[in-house]
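Only one protein chain is missing; all other protein chains are in place.
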Amino acid sequence: MMLQKFYNSVRSKKQNRNNTITELNADGFSTTFQKNSFFEMLKLKTNRYKRDAKGFIFEGITLASALIIVAILIVMLVVIFNGGKSMFTWEFLTTFPKEGMTKGGIFPAIYGTALLVIIMSIAAVPFGTITAIYLTEYARENSFIARSIRFAVRTLAVIPSIIYGLFGLGFFIKYVGTGMDSVFLGGHLKWGQPNILWASLTMALLTLPVVIVSVEEALKTIPRELREASLALGATKWQTIRKVVFPGSISGILTGAILAVSRGAGEVAPILFTGAAYYLATLPGSLSDQFMVLGYHIYIMTTQSANVDQTLPIQFGTTMVLLLLTFSLNIVAIILRYRIRKRRIA
Amino acid sequence: MNKIKQIISKLTGLFRKQKAMPGDKIDITHKRFRWSDFIAEKIIKGVAFLSITIIILIFFFVFRESFPIFNFGSKDKPKTEQLTATKNQNNTANQNPQQEQYGVETTAPEKQEQYGAETSEPAKQEQYGVETTEASQQEQYGVETGKDSLMMGENKTPNEATESGSTNASNKQAIKTLITKTWQPVSDNPRYGLLPLLLGTFKITIISLLFAAPLAILAALYTSVFANKRLKEIIKPTIEMLAGIPSVVIGFFALMVMASFLQNLFGYATRLNSFVGGIAMGLAAIPIIYTITEDALTAVPKTYYEASLALGASKWQTAFFVILPAATPGIFAAVLLGIGRVFGETMIALMATGNAAMMGLNPFESVRTLAATIGAEMAEVVFGDTHYNVLFLIGSMLFIFTFIINAIAEFWVKGKLMKKIQGK
Partner (left out) sequence: MKTIKIQTENMYLHYGSKMALNNISISIPENKVTALIGPSGCGKSTFLRSLNRMNDLIDSVKIEGNVFIDGINIYDKNIDVVNLRKKVGMVFQKSNPFAKSIFENVAYGPRINGINNKNELTEIVETSLQNAAIWDEVKDRLYDSALGLSGGQQQRLCIARTLAVNPEIILMDEPASALDPISTSKIEELIHELKDKYTIVIVTHNMQQAARVSDYTAFFYIGELIEFDKTKKIYTNPDKKQTEDYITGRFG
């Protein structure tokens, strides 16, 4: 009923608009309008009423699609926050799981996640930044090398995360790790097994493209005039990068780091078999220890736990914590990025 | 003495920082060598190749682990048998320290046989069982080279060790079962039929695309053409926020909420099936398809839009008949990358598809995807065994597939888009 009314009102508005067009008929506008090859090409009827009804429907469809996506997102957030909010207490965040993970908190998972993203950032941020500096400052825009690196970066961004997991297993654990064991420890098994270091490095590879793209975007916002000014004063290229380009790109590096952390905190597939543990009674003390992590915790609690219904609140609580973490990081990154983009226009 | 002093002062002069005082004449006729610039440039250039190196390494190491499955005929393989046994022991029978020692100290064939029999895992037993025809020969070999390989164990890289010879026979078997309809890696008679996994993956991909692609493309059309600026600034970041949701969270939502909801709605029998999984993965693919489509749509020159409007076409006609066709290659790339995302998605597949390797075409049946198979089974598999190699083979397939998809999206589609927009 309401829709009908709305539809009618829109239709009458559209008709009004048509009237203004028909008024133009006097000066020959209409003839060109109808004979135009553009419309013949499109095989459109000149019946304007029909066209506008169609327009209303088509525009409505696109709007509906956008709204459906937004609605799904909102429903998802509401359901998860609704289910998790009762668990969201200080105790939940700071205690260990108890009684076969059916009670207690998720502190080791939070700790493990934090450790994971810190080690990951230490590895990914400098490498990503340097690659971005190469792409914007050293490489010629259309040179073969720059194009191959860009292609490589984009490929890295689309490789499924599980492949990184396989790579972490095949390269870090079985090649580097076991190699280190046999060289330094005489074959004693220490590094040749899943641990937090290998998991973090695997994750660093996964998040490298995120950092590169963000930093590159920030570097491009630094005006060419500033680089020229520095060079014209007799600064070398490296001095220019260090003193003019780099300070101007710090917000971009920060954005990249935050986005990378947000991605790394949420990904599970790469660490499934490179270091994440089901349950540990102690926090990881060294780089060769396994660790618990939020995403993996959600996964095992929902699929491998003995009594899924009993632990449902914990699952919702953990999911909510993870979502809050990634969302807040994303929002910070979006704000930073918005500021960088504004600077480019200014 | 004076000469030495001169040399010293020359040398120290080399390292002293050259200060250009005001009024100094600056020498421009000789290229000065600047260490910091030189080193910085070398480091930056070196690091820049990292991303390329990583890709090559991924290629190499993922393939390398899957390679033994094709290599069962190779002569030098049995050499590593001993090591593999030790290695396997480390992983599967860690609880038993005596056994661990055994592998290092003795080479007696009977004991090795015994070890095989002792392992708790049925899959392993099976492997040793199948081997019987070749067993005596291999054991003989073990006696001869046992000591050598033990000494080599110190230096050998583990990977060589795991390019397992012990699984030669089962590899032979496995490769025959690759193109069958059963995926039963852990059984008395392991079968590694990839067909149900492939079918499952394609089923999921199609379902999720049918769900995600129209929604995302139409939404992108709305924000880039119809929406006013304010609405656009709300909708666009919101949809992009979807990209920030970890897939494990989407998986959780699908498993705990969506599955029951959809089951109640449609009343099918299995709660977790390819339909639920497909929709959930669609949620993961939407932001990718949306963002790239949006970019492609906004890249269409404004003149197209204005020209069409000036000819009297309405907004929606312009949108559907001018802008959308002009951006087709970009949208195609978006869908391709969406496919890549769904194809390789692991966590959602693990959590929401039911994980049963079935051959049916019914969308309301459980399925198992390629990526989920790796995710679920890799943690329990014995390093270097056939099952392990097959999982890496699946990984290689996924890698090649996404690599090709990305290459197409990057080069072919981009070239086409440029052509179309520039009208060349």
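Order of writing sets the chain letters: A and B. Residues in each chain are counted from 1.
In this section, a residue touches a chain if its C-beta (ideal position, glycine included) is under 8 Å from a C-beta of that chain, and two chains touch if they have at least 3 such contacts.
Keep in mind the model is a prediction, meaning the values are calculated, not measured.
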Left-out chain, listing which of the shown chains it touches: A, B
Of A:Ala53, A:Val244, A:Leu283 or A:Leu312, the one touching the omitted chain in the full complex: A:Val244
Chain not shown: contacting residue from A:Gly100, A:Pro126 or A:Pro223: A:Pro223
Absent chain, residues of subunit B that touch it: 17-20, 22-24, 26-32, 34
Contacts of subunit A with the absent chain, listed as residue ranges: 140-141, 223, 225-236, 239, 243-244, 247-248
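The rule is short, and it goes like this: only the chains that are shown with their structure count from here on.
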Approximate Å spacing (C-alpha centroids) for the pair subunit A, subunit B: 17
Subunit A residues within the subunit B interface of the complex: 21, 33, 36, 38-39, 42, 44, 51-52, 54-55, 58-59, 61-66, 68-70, 72-73, 76, 79-80, 127, 130-131, 133-135, 137-139, 148-149, 151-156, 158-167, 169-171, 174-175, 178-179, 182, 186-187, 189, 192, 205, 208-209, 212, 236-239, 241-242, 262, 265-269, 272-273, 295-296, 298-299, 302-303, 312, 315-316, 319, 322-323, 326-327, 330, 334
Residues of subunit B touching subunit A in the complex: 34, 36-37, 40-41, 43-45, 47-52, 54-55, 57-58, 61-62, 64-65, 90, 153-159, 162, 214-219, 221-223, 225-227, 235, 237-242, 244-253, 255-257, 283, 286, 290, 308, 311-317, 319-321, 337, 340-341, 343-347, 350-351, 371, 374-375, 378-379, 383, 391-392, 395, 398-399, 402-403, 405-407, 410
